[in-house]
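For reference, the structure I am asking about is given below.
Apart from one protein chain that is not included, each protein chain of the complex appears where it belongs.
By letter and in written order, the chains are A and B; residue numbering begins at 1 in each of them.
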Amino acid sequence: MTGVSIDRVSFDYGGAPILDAVSLDVAKGEFFAFLGPSGSGKTTLLRLVAGFGIPTAGTIRVGDRDVTSVPPWKRNVGMVFQSYALWPHMTVAGNVAFGLEQRGMARADIAAKVRAGLDLVGLSHLADRRPAQLSGGQQQRVALARTLVIEPEVLLLDEPLSNLDAKLRVEMRQEIAALQRKLGLTTIYVTHDQEEANAVADRIAVLDGGKIQQIGAPIDLYDRPANRFVAAFLGTANMIEGSLAAGGRFAAEGFALDGVSGAAGPACLSFRPQDVSLAAGGGAGRILHREFLGGTIRYAVALGPHRIVVDTVHHREAPVFAPGSQVGVTVDPGRVVVLR
Amino acid sequence: MPRNTRRQILAAAALVPLLAAAPAFAQTLEEKLVIVTSFSRDVTGPFVEAFQKKHPGTKVEIQSRSTTAGVSFIRETRSNPPDMFWASAPDAFEVLKKGNLLQKYTPAATGIAQRVGPSPVNDPEGFYFGFAASGYGIMYNTRYMRANNLPVPKEWDDLKKPAYFGHVGISAPSRSGTTHLTVETILQGEGWNKGWATMLEIAGNFASVSDRSFGVPDAVNSGQYGVGIVIDFFGLSAKASGFPVEFVYPTITTMVPANIGIVAGSRNANAARAFVEFLLSEEGQTILLDPKIQRLPVRTAIYDKAPAGYPNPFKDTSLGSRVTFDNDASETRYELLNSLFDRMITFRLKELTEAWKAIHAATAAVERSKSAEGGRLLAEARRLATTVPVTEAQAKDPQIAGAFQEKKPDRPVAARQAEFEEQWDAFARRNYAEAKTLAERAAAAR
Partner (left out) sequence: MTAVLATSAPVRRASLLARWRATPFHLVCAGIVAAFLVAFLVVPVGSVVFIAFWDGQSFTLVHFADFFRTSIMIESTWNSIYVAVMTVAFATLLAVPLAYITVRFRFRGAALIQTLGVIPLVMPPFVGAVAMQLVYGRNGSINLLLMDWFGFRLPFMEGLNGVIFVEGLHYFPFILLNLSASLANIDSAMEESAQNLGASGWRLFSRIVFPLAMPGYIAGAALVFAKVFDDLATPLLLNVTNMLAPQAYLRVTSVGLADPMGYVISTILVVLSVVAVWLSMLSLRNRDFATQQRGGGGLAKRDLGRAESVAAYGFVAFALLLALSPHIGILLLSFGTIWSFSVLPDAFTLAHYSTIFRDAGGFMANTVLYCGIAALIDVVLGTMIAYIAMRTGLPGRNILDQVAMAAVAVPGLVLGIGILRTYFSVELPFGGGSLATFWLMLAIAYSVRRLPYALRSCTAALQQLHHSLEEAAENLGASKASTLTRIVVPLMAGGILAGFVTSFATAAVELSATLLLVTRDATAPLSYGIYVYMQSPAGRGPGAALGVVAVVVVAVATWLSYRVAEQDRAKRTRNGMAI
């Protein structure tokens, strides 16, 4: 059963296309992420789901209801804003109660729900504070509670952690993920941070230029990127343009690799830094630069006209290569991805 | 007062004088009395108070409007009119009468003078009634005169003296019915050409031309300038209130009655008649002596009660009787005169006073040098600074005067006002500049 279904949705703003025939389905109870760089259209898509704007083409369904033209206040889709958008003239409790009041709920029920909502995020003791008196993390929790108490069919989170510091960010994302699983709420999470998306989402849609580049589970996306954009956007990828012969030999200027599977023709060979090994004692590669990162050492290596990144696991016995030294470079053909 | 009758609502309503307060009479009188008036609250207040005391059952409601706005208002509210109109200008009452907007009444009061100055006190046909008289004259600030060593002026001609340079003020006749009448009186008293020459020479001494009648007594009271040309009660009431000012009537002035009339269709006619009677009664007439009012009663016996020195036009026959006011002449050139005064004086005051400053200096220089050439140049300069571009005949010509009046189908099409005004403005600037140059040459002539 689908939670949210987006069918061939396009959107223009002032004549400029923002989204181009985007389609995807979010399963009920699924934690779904829209991932992309700024300007990719991910936030616009989220806002369309919430009802802030009407697609120029296509339909949006929540459950089995076509909500494409339904105004925001009739959608029952809860959104947490990047800025939290807490109303400074109301107390924490007032903020949380607002949505319930709009639904004409009885006073006593509202009070109970507000308490429950604040309990859920652990802020019952701050109910009478004003938003300005709260820390960023607390504000985030209030925004979450405010959205959750209306028991929305879908929870939308727009870059919810971007205003928090790094440590809090990790805490909050775990908290959000835990809450989501506890409540079983269909959730769409917009972020430009792949680590965040990987950490919380069941599935991710990668957007760029108003188009969906790939949809899939985080590990699938990492291991099997569908195109150069996805490969580069999720983690670090080495990409070498060349051609693949029928026998499985990939050749490019100054680089060749056998045992690559795929159809013959021009191709781009993509592989992760950890899929390369370096060997001392001379070879085709020349170390350009070295960064010690603790568990790994990252090298920039010139390979003919190409420049690749290589991570080696570091321990006391592992060799360390000096910049300028020539090294042997080995790529595991089983781990490469051929992009067209 | 002249007839500024037929200006329409807008112009009228835009005029801003304010007046206030009204009375209502008792016994079987109606409960309400609505009076439209152009008088200030200082004038209306005591009357209303006293009237209401005498007739406690009647509540007086005052509507303050300028004279012209009041006329328009009465004209526009025929269906539910106010009860009375109470104002200075006889010509406004003439308009209402001609429009059948007043009702006849014969006051029962006795002891009222028949004439004041050149005019009858009451409308001979019984549509409106004079309750007080006013004349025009010169008010001056005694402290100011002392501080500046100025002689006390008595006649209009005195104000021409170089000693008064920059010490005299007036309001524009286009803005003030009283000043208009003063200027018209001077023109009728001295003749068109001589009258304008007098006016322009006095204007050479003006410190400013105010746009409100009240601006003049105000400035004299506070000593911004020393001498003002005003209606008598401004000067008399300021003096009575303690300001260090005096007021004199020049020989050429006129006395006019201030009036009240009952509006046709009044729903409170009994109260209105009671108010007229009250105004003319001994009690009402005595109120005129109030220091803040200071108008001249028409009940002659009241003057016995007046403080010493209170002007009495019924005893002092010289007061206002020299000039017999020609209403027709005044009416034809009413708008033209206003515009001409503004063009020649109000808007070109700087140029005019500069010319006169030079003429005064040259006069003194020529007296010393006895230069014939200087005398000739000076005479020419004086001629230029005392001439207006319109002759008396032209001022009556409907082709010219008509340009300044409201366009009506039964009036001949006149040339355009704007064209005349531009001509006059050019005339004034050219003459004043030339007069200044000639005077400077006269002063230098040996």
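One rule holds for everything that comes next: a residue touches a chain if its C-beta (ideal position, glycine included) is under 8 Å from a C-beta of that chain, and two chains touch if they have at least 3 such contacts.
Note that the structure is predicted; figures quoted are calculated from it, not measured.
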With touch as defined up top, name the shown chains that contact the chain not shown. A, B
From the list B:Val71, B:Ile112, B:Ala207 or B:Leu340, which touches the chain that is not on show? B:Ala207
Taking the entire complex into account, which one of A:Ser5, A:Gln82 or A:Thr330 touches the absent chain? A:Gln82
Selected residue (touches chain absent from view) among A:Lys42, A:Arg146, A:Arg272 or A:Arg286: A:Arg146
May I ask which residue of B:Trp86, B:Trp156, B:Phe314 or B:Phe404 touches the chain that does not appear here? B:Phe404
In subunit B, positions touching the absent partner: 7-18, 20-21, 40-42, 61-65, 73, 76-77, 80, 141, 143-144, 147, 172, 174-175, 207-212, 214-215, 217-219, 221-225, 233-235, 237-238, 240-245, 291-292, 335, 338-339, 342, 346-347, 350, 404-407, 416-419, 421-422, 425-426, 429
Residues of subunit A touching the missing chain are 7-10, 21-24, 50-52, 54-59, 68-69, 71-79, 81-83, 85-89, 98-99, 102-103, 130-133, 143, 146-147, 150, 211-216, 220, 226-227
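In this section, only the chains that are shown with their structure count from here on.
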Computed distance of Cα centres, subunit B from subunit A, in Å: 88
